[in-house]
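Removed: one protein chain of the complex. Kept in place: all other protein chains.
We call the chains A and B, going by the order they appear; numbering starts again at 1 in every chain.
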Amino acid sequence: MSCPHQSSSSKEELIKFSPQKAEELDRYLTTLPLTDDREKNRGFLIQSLHKAQEIFTYLPSVVQIHIAKRLGLHLAEVNGVISFYSYFTDTPVGKYKINICTGTACFVKGGDKLVEEFQRYLGIKLGETTPDGKYSLTSLRCVGACSMAPVVMLNERVYGKVTTKMVPEIINECK
Amino acid sequence: MINLTINNHPVQVTEGQTVLDAAHKLGIDIPTLCHLKQFGPCAIESKTGSCRVCVVEIDGRPNLAPSCCTPATEGMKVITSSMRVINARRTMLDLLLSDHPKDCLTCEKSGDCQLQELAAKMGLHRIKYKGEMSKHDIDVSSEAIVRDPNKCIMCRRCEVACNEVQTVGVLSGIGRGFNAKVGPADMKPLSETTCTFCGRCVAACPTGALTEVDHTYKCWNAINSGKTVVVQTAPAVRVALGEEFGMEPGAITTGKMVTALRMMGFAKVFDTDFSADLTIMEETTEFIARLKEGKNLPILTSCCPGWVKFFEHQFQDLMHIPSTCKSPQQMFGAVAKTYYAKKIGVKPEDMLVVSVMPCLAKKYEAARDEFNASGSRDVDIVITTRELAAMIKEAGIAFDHLEESTYDDPLGESTGAGVIFGATGGVLEAALRTAADWVTGQDLKNIDFTAVRGLDGIKEATVKVGDLDVRAAIASGLGNARTLLNKIRKGEAQYHIIEIMACPGGCLNGGGQPYTRGDPKILEKRMEAIYRDDKNNKIRKSHENPSIKRLYAEFLGKPGSELSHKLLHTHYHGRREL
Partner (left out) sequence: MIDTPEKLTFHTEQLRAKARKGGATLLVSLGTCGIAAGTRPVLDQLRNEITARKADIDIVEVGCMGLCHSEPSIEVVFNGTGKSVIYGHVTGAQAGAIVETAAKGIEAVSCEILKRTWFYPEENETASKDQIQARIVLRNTGKINPEDIDQYIAMNGYQALSQALHKMTPKQVIDIVTESGLRGRGGGGFPTGKKWAFAAAQKNDQKYVVCNADEGDPGAFMDRAVLEGDPHSVLEAMAITGYAIGSNTGIIYIRAEYPLAVKRLEIAIGQAKERGLLGKKILGSSFDFDIQIKYGAGAFVCGEETALLHSIEGKRGEPTVKPPFPAVEGLWKKPTIVNNVETFANVCAIIRNGPAWFKKIGTAGSPGTKVFALAGKVKKVGLVEVPMGTTLRDIIFNVGGGIVNDRKFKAVQTGGPSGGCIKSDQLDTEIDYESLKRLGSMMGSGGMIVMDQDDCMVNIAKFFLEFTLDESCGKCTPCRVGNKRLFEMLQRICDGRGTPQLLKDLKDLCYAIKDTALCGLGQTSPNPVLSTLAQFEHEYLAHINEKRCEAGVCKELLRFEINENCVGCTMCARNCPVPCISGEVKKRHVIDQSRCIKCGVCQSVCKFHAVDRK
């Protein structure tokens, strides 16, 4: 290509962003049987985004561009997919992800009150991260632990039968 | 054949036709919004079935069905105006309006808006379901297109235009649920994307969500600034402008348009056809030189700014093959502010050049940094065909009653070769007319290269130029351009010359033209008018244009001269691919 700095820029920018993570993502992408057929490649988009989010913890613009380029897709298509699925995020998330279940079983057992209390306690709204980057607050729909409703997840750990009084305890356990 | 009944009237349609098609056959106009279908070579089809305005009752189905994407089946019984249907349609419109700004009076699209039209047609005079409305920033970042997502009704027609027809892929559905809108990645401003400003999205949008950047006020301001203000009109404008005044599509309005422009106060009314002829002089010289050397072929035309931006983003590896010629718009500006300004004793900075274009990308092109050959902008203001019509109306000029008049000299003289720039294949045909004469040294009579005409997306022809068989290809629509260029990239096709226009059908279907709403007949009539205009012209070869000859004799020297290069040629920039 006559403008090498242009054509390879997505990888270079990603390396600038984080060399190790860029390598890790690229290693994964090279395992995919990608071709010139963008419709076929598109079938690998969601799993690539899952992998990328696992590596980078979120999907910043450089990552989106790199994946779009490798799969031969338009950036808007990739972003359209990311913005459609609630599992993907393009903003950095906190070290501790507090996920409150707002499924029906948890709702009838007071899950909505937990949302209010966590919001009040952390001073952030659902979907936000504390300014120190420590806590992110999100809701999810049913982890399938309805017997323990209402349920709160802290990273991978599940807390069952949570009451508003337990909110400070749960947050303190992060330290 | 399939037999069905609509409102108890029997009707026959062919396999694959929809309930909507069947209704049209019976003369029943079912309202639609998200549906857009244009047949023929410039085909575009958007049938997401998302707006639900066209729903009808079908016997045996529990729910109402969208007529635009429900195939007609044998024995189907359709009702289009039961109370259930009327209520549903009104509710759909009510809901759309409940999340739509109510600034129709001042909306750019007022009068051309399909949502507004439907509300009037369906007698919706009160909005029942009021509530929260979407709030998005309006994107005014570009010179060409304004995006107001608040007016987006998620019909997705622009997405089809941008992704499927043009393969530019700047637009996608973003977000979901009530907050879902169509926009660029992260709803970024268009100026930060790979948008080519071709304006297909604007042509597809039924509402005011996508419109042109309005330069009419700026234009009035210029006319009244006391500077010398000259105007140029592009070839395709004259065959479409009349539509805005109720004339038949394909009416050639050149004479009335010139009169109107003069009445509006332009000092001189010139013709982009003149600089189209000039483009042919430079481009054909370049073409013949490359042919002789056998290098950098095929040569690609560079008249279309949407196309230029497209290849700067997508085909950086082929940037040595496009012609280095500026577009006729920019050549005109450069010549007006040097040759003509000197002639009438005006400093370039005291002259303003306004262009009337069928195009939105021309607004962007005029603002590109490099286009200031005279030291001042080549072109200062670009208005579209639609904007010119608006200004004529604002000025209170009764367009259809105007006397006809002719362009001013010297930049108003042109040939039939100049006017066909407005149709796909025209630039190439004009170049061939000149090339054939130059290569053979004769004055050839048979100059209708009909093989390169027509509305097909990709056309190929082998044309005799002297002893040489020149292989030519023409693509209109950027999707077609991509297909063609990919073949060249892979070495699967060999051509000597390729013409590319961003808009399907060429400039006559430009993003700044009166809205066609997908009616292919309008395009055919505009095209027919362009070739009629060519035929009516006494001179039909660019190199025979007397004013062009004089321009070279008095000022430029010969085509491809140093001064020509300084004023009339340009260079390209690689841009990010995504």
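Everything below uses one rule, namely that a contact is a pair of C-beta atoms (placed from the backbone, for glycine too) under 8 Å apart; a residue touches a chain by one contact, two chains touch by 3 or more.
All values reported here derive from a predicted model rather than from experimental measurement.
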Given B:P10, B:G60 or B:G177, the one touching the chain that is not displayed: B:G177
Absent-chain contact - pick from A:I15, A:L29 or A:C142: A:C142
Omitted-chain contact residue, chosen from A:F56, A:F88 or A:F118: A:F88
Touch with the omitted chain, as defined above, among B:G40, B:P71, B:P101 or B:G466: B:P71
Those residues of chain B which, in the complete complex, touch the missing chain: 48-53, 55, 63-64, 66, 69-71, 84, 87-88, 91-92, 95-96, 98-99, 128-129, 131-132, 153-154, 172-173, 175-180
Chain A residues touching the omitted chain (full complex): 39, 41-47, 49-50, 80-81, 84-88, 102-105, 107-109, 112, 140-149, 151, 158, 160
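By our rule, only the chains that are shown with their structure count from here on.
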Centroid distance [mean C-alpha coordinates] between chain B and chain A, Å: 41
Sites on chain B touched by chain A in the complex: 163, 168-176, 183-186, 193-194, 316-317, 319-320, 574-578
Residues of chain A defined as touching chain B within the complex: 1-3, 6-7, 9-10, 61, 64-65, 68-69, 73-80, 83-84, 90
